[in-house]
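One protein chain is absent from this view; the other protein chains keep their places.
The block that comes next holds chain A.
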Amino acid sequence: MAATRLFLRASPVKCSLTGLTGGVHSSLGSTLLKLSPACTAKPQAQRRHAAHFTFHPEPAPSQYESRATNPPLTFTGTEIEEQVFIADTHCMNVSAGPTQKMNLFQSVTSALDNTLAGDPTAVIFGEDVAFGGVFRCTVGLRDKYGKDRVFNTPLCEQGIVGFGIGAAAAGATAIAEIQFADYIYPAFDQIVNEAAKYRYRSGNMFDCGKLTIRAPWGCVGHGSIYHSQCPEAFFTHCPGIKIVVPRGPVQAKGLLLSCIADQNPCIFFEPKILYRAAVEQVPTEAYQIPLSQAEVLQEGSDLTLVAWGTQVHVLKEVAAMAQEKLGVSCELIDLRTILPWDTETVCKSVVKTGRLLISHEAPVTGGFAAEISSTVQEECFLNLEAPISRVCGYDTPFPHIFEPFYIPDKWKCFEAVKRMINY
C-alpha cells in the first residue's frame, strides 16, 4: 500500500490522462527511450487511452436550490437571508454570489476553506493532507488556518476514522480524508459498527454526526486494482451513515458542505478522474445542495437513465446517441446521494418512461444498481415495458491493462438502450 502510493506521489502534479511522460524522470527517461532502437517507433497501440467520457461544464448557477434543514456553517449572505435560511425548512432559491473557475479538487478546497473559516471547531486530517494532499484538495489550508487544524495522521485508516469519530463525538467538526477509497476497508469496522450506530446505540445521548469522511473514488484510466475502486455498495448496507457522490465541481462543493453540516456521519466519494478534468464556474461563498435528492438533468419520455459520479457524463452521451441514432428520448437522473437514496424521483420517472437503465463502474453483483432495480420493480412493476437493465463493471477486480474493456462505456450502455427499446 505504501509503496504504491509512493509511486503515485512521485508525480502528483503531472498526473493526467493524456500525458505519457512527466514528473522528475522525464528528461532522462525520454533520452534513454530515444537512444534505444526498439523504442524509436511509437506504435499506436502503446498510447494510453483517452477518457471514456467528455465533461461538459454546467452553466454557472445564478441561483441555488438549497434546503436548510441544518443551519449552514459558513453562509456568508446578508443577515436577513441567513435568518430566513435557518427558519425555513423548505427548498428555497438563494443567490449564488460571485463565482470562480475551479476544477473539482479546487471546489473541494473551497468548501473546506469556507468550513474552516466559519467553524472554529473544524479540523481536517488524514495522510499527507498537511502539504496539500496527494490530489491537492487541501492546498493552502494549513498555512491559512494553522497546524492544529489541518494535520497529518500516521498511516492508519482505522485510526483516522476512529480518531474522527471520537473528535466528532466530543464536539469538533471532523473531516477525515482517506487517501483512496480502495483503502477504506481497514476503517470498515469503525464506520459500520461504530459511526453508523453511535446515535442509535446510545439512545441519542451521543453521536458522531459531525464526522465527514472524504475519499477519492472511481476509475482514472490507469488506477488498476487499488486506485480505481467504487466501494459504495459495501456501505449502503449500513443504516446510520450517508453516502454522497458528486458529478462535478459545483455539485461537489454544495454536496460536501451539506455533508459537513449534516448531523449524521457522511462518506463523500470524490471521482478522482474529475479532479482536473471537470472545470466549472463555482460560487466562492458557501452554499448547500440538499442530500437525498436526485436530480433530473434531462427530461425524457422513453427511458430512464440513472447513474452517479463520473458515469453521469457517460450516460449524458448515451442519451445524445439514443436521440440521434434511435430517436429515443431519455430521462437522465443523477442520484447524488446513494444512501439514503431518492426513491421517489426515480420511481416517478420510471412510471413515466417504463424503462430503466442503471449504470455504475463497481462490479454488477451486489452493486447498488441491484438495490435500485429491486425497489423499482416493487414499486413500478406494472409500468415496466422491459426488464430493468444494469450496465456495470464485471465481477472481477478492477484490471489494469484491461480497463477499456472493463468499464461500462457508452457503447455498452447504448447497446443496452437498444435492447430495451426493442424488447
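One rule holds for everything that comes next: a residue touches a chain if its C-beta (ideal position, glycine included) is under 8 Å from a C-beta of that chain, and two chains touch if they have at least 3 such contacts; residues count from 1.
Following the convention adopted for this analysis, contacts and distances are computed from a predicted model.
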Protein name, per the UniProt record, of whichever chain is missing from view ("Ubiquitin-like protein ATG12", "Protein TRANSPORT INHIBITOR RESPONSE 1", "Exosome component 2" or "2-oxoisovalerate dehydrogenase subunit alpha"): "2-oxoisovalerate dehydrogenase subunit alpha"
From A:S107, A:T212, A:N264 or A:Q311, residue that would touch the chain that is not displayed: A:N264
Sole contact to the chain not displayed, among A:Q158, A:S329 or A:N383: A:Q158
Option from A:Q179, A:S292 or A:S373 whose C-beta touches the chain left out: A:S292
Touching residues on chain A - with respect to the absent chain: 69, 121, 123, 148, 151, 153-154, 156, 158-159, 161-172, 174, 186, 189-190, 193-194, 197-207, 209, 239-240, 242, 262-264, 292, 340, 343-344
